[in-house]
Structures are given as C-alpha cells and as structure tokens.
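Not every chain of the complex is shown here; the ones you see sit where they belong.
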C-alpha cells in the first residue's frame, strides 16, 4: 500500500464531503414567501454548516499531520481509514437532518442533535483507531515520546468524552449539544496533534 | 499514458462515488411523522450504504495494489479501467433503488436486489479485465508466478460466482442476496490480491 494514494483518496472524500455540506443550503424558491424570511428561518442550517465544515476541516488537518509520520501502511490501517471516511461521509446527512429539525424543537430536535453528535463520536473513535494502531504496530517514522503520547491520549479523550456528553445533553437541550460540538472544533483549532513533531516556527516544506 | 493521472482520475471517481452513497441517507423532514420512526424505517438504506461503501473501498484497495505492479499502461487498460469506473459510478444508483424497494418486499424488492448484485457483477467482470490484460500483455513489473496466478484466479472466480449466485438468489430472497454481497465484501477484506507482492510485515513506503 502506497501512502500517497491513501492520502489522495482521503483528500478526495474530505473535499467532496466539505462541498456536499453546502447542498443543505437551499431555499424553497419563488412562491414560498419572502426570501428574507426564508433565509433568516434557516439559521440552524448556517450554524450547522459552519460547525460541520470546520470539524471536517480540522479532522483533515489532523489526518494530514498523522499520516506524515507513517513510515509504512498496513491493511488494518487502510480499513481503519475507510471506517473514518465512512463517518466523514455521513456528516452532511447528519447535518441536514439536524438543521431540518432543530428549529421545530421537541423530541425530534433532540433525536436529530443526538444523531449529529453520534456521527461525530463515530468519526472520533475511528480517528482514534487510525492514531493508536500505527503506534502499537511501530509504523511511525518518529516514535512518540512518553510525554507526547500522554498529551495525545488526553487530547483524544477530551474530544471523545465531549461528543459522548453532547449525545447525552442533546436529549435535554439540542442547542447546548450544538454548542459543545462547536467548542470541540474550536479546541482542536488551537490544540495541535502531538503526532506532528513540534517545530519552533512554521514548518519547512520538504 | 502516465500511470499517475490514471490513478488520480480513478481515485477521484472512487472518492466521489463513496461520498455520493451518503446522499441516499435522507429523511423526509418535519411534517412526515416522528423522526425516530423515519430513521428506523430506513434500516435497509443503512445496511445498503455500509455494504456499498466497503465494497467500493475494497475495490479501491485492490485497484491500488494492482496498479502498483504495472510497468506500463496501454490503451486497452485505460478503457478497461473506464469500464470499471462506469460500474463503480452506477453503485450509488443501484444502492438507492435497492434501499427504496427492499422493505416493501414482493417482485420489486427482488428485481431491485438483482439489479444491485448485477452492478456488482459488472464491476467484478471489469475488474477481471483490468487484472488479466496486463498479465497477458506482460505489463507487470514483477511477473506473477504460477502459484500466485492460480490463487488470483480462484479469488476472482469466487467473487464473480458469488455475485452471479446473488443475482439468482435475489429472485427468491432479497435479504439472502444482500447477505451474500456483504459476505463477498468481508471475504475480500481478509483475502488480499496476489498481484501485490507478499511481504513479511507492513510494506515500506517507497
């Protein structure tokens, strides 16, 4: 297995998933009331679009940082990566469903938001597999030192626990669950994966 | 013909096909009954999505293993590959049709599942062409030894026969045909293509 094509397929799936998210942004068209009303009514779709877009974006950034450190790729890693993509590809569906039901409130809004957080949790667990397996099988170019491994464990645990909490919170308050999902995205923007060797300044291009 | 761009186009088609599969995952939206009911009613869509996703994923893994061993690419191979992509691209349609009709049962469920298995059979035959032609035209970097060639023949025959059986079984029991398609996917996850030179451990990146 050649790392290049694994990255190429993954980049393709990430790119298509990012773009398909925007297919949720639609208006009913002329004859369905003033456009301004239609657009403002859709605020959950915009919020959901933004959270999902940057969550996929961050997963891609971390995916990329991880893969750079793989000296070899085995079959388990290839199928773990497929599992990760399986959840990434489900995000536009979960986003559209959540956006459609959030404003209505009630049991449906709670369920839709729980499904949304659930897909993120699935993605997060699959990402954990892609992260842990190469360490276990010693596929890394630069082995993680103990401090980095500890920090990585903390980092993944935070994301995974946060999404599990979001699933639970969704059953009480969908908006709060959405806020947790947004906060996880913000957290990962500022907290980089330790699999990527730390550098003093910007990294040089190889 | 440059192998790189042939792989790039193929990777692009595989990535888009994988992502489009998830477009089948939709709910009718507010005003069409409880969301929970809508979601559970759609179980055939989830099963079909999972089987199709991992079948395309496996074809991609095998495609990739095959192409690594091509020293040269000729026009027949390029068009055989297009034929393969032709069937890959039809999988989201076959999946959506099958998912829509499976639960209803009757003649339509049987036909939809037969079409589904038929598209997989078409893909499998086209893949056979992409596999056999380079052996015949000696386009391989590392020629297959007799044992590997025999094992490859067995492997491809199993997939092809299984899908033909699935087409027949679909006319009796759609669920059984679906189970066969799932088993083929599981089989290929564990049985690697012999075109990829066997290595003792994980392969090194070139």
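Per-chain residue numbering starts at 1, and chain names A and B are given in the order in which the chains are listed.
In the analysis below, contacts are C-beta pairs under 8 Å (C-beta built on N, C-alpha and C of every residue); 3 or more make two chains touch, one makes a residue touch a chain.
Given the structure is predicted, the values throughout are model-derived calculations rather than measurements.
Asker: Please give the number of copies in the complete assembly; 2 of them are in place here.
Answerer: Every protein chain is the same sequence, and the full complex holds 4 of them.
The criterion applied here is as follows: only the chains that are shown with their structure count from here on.
Asker: Quote the value, from 0 to 180 degrees and to the nearest 5, of the angle by which the CA atoms of chain A must be rotated to coincide with those of chain B.
Answerer: 90
Asker: With chain centres defined as C-alpha means, what is the inter-centre distance between chain A and chain B in Å?
Answerer: 26
Asker: Mind listing the chain A positions that touch chain B in their complex?
Answerer: It comes out as residues 1-3, 5, 8-9, 11-13, 15-17, 20, 70-75, 78-79, 82, 85-86, 89-90, 92-93, 96-97, 100-101, 104, 107-108, 111-112, 115, 137, 139.
Asker: Report the residues of chain B in contact with chain A in the complex, numbered from low to high.
Answerer: Residues in contact with chain A: 7-8, 11-12, 14-16, 18-23, 25-27, 29-30, 34-36, 39, 50, 53-54, 57, 60-61, 64-65, 68, 189, 192, 201-206.
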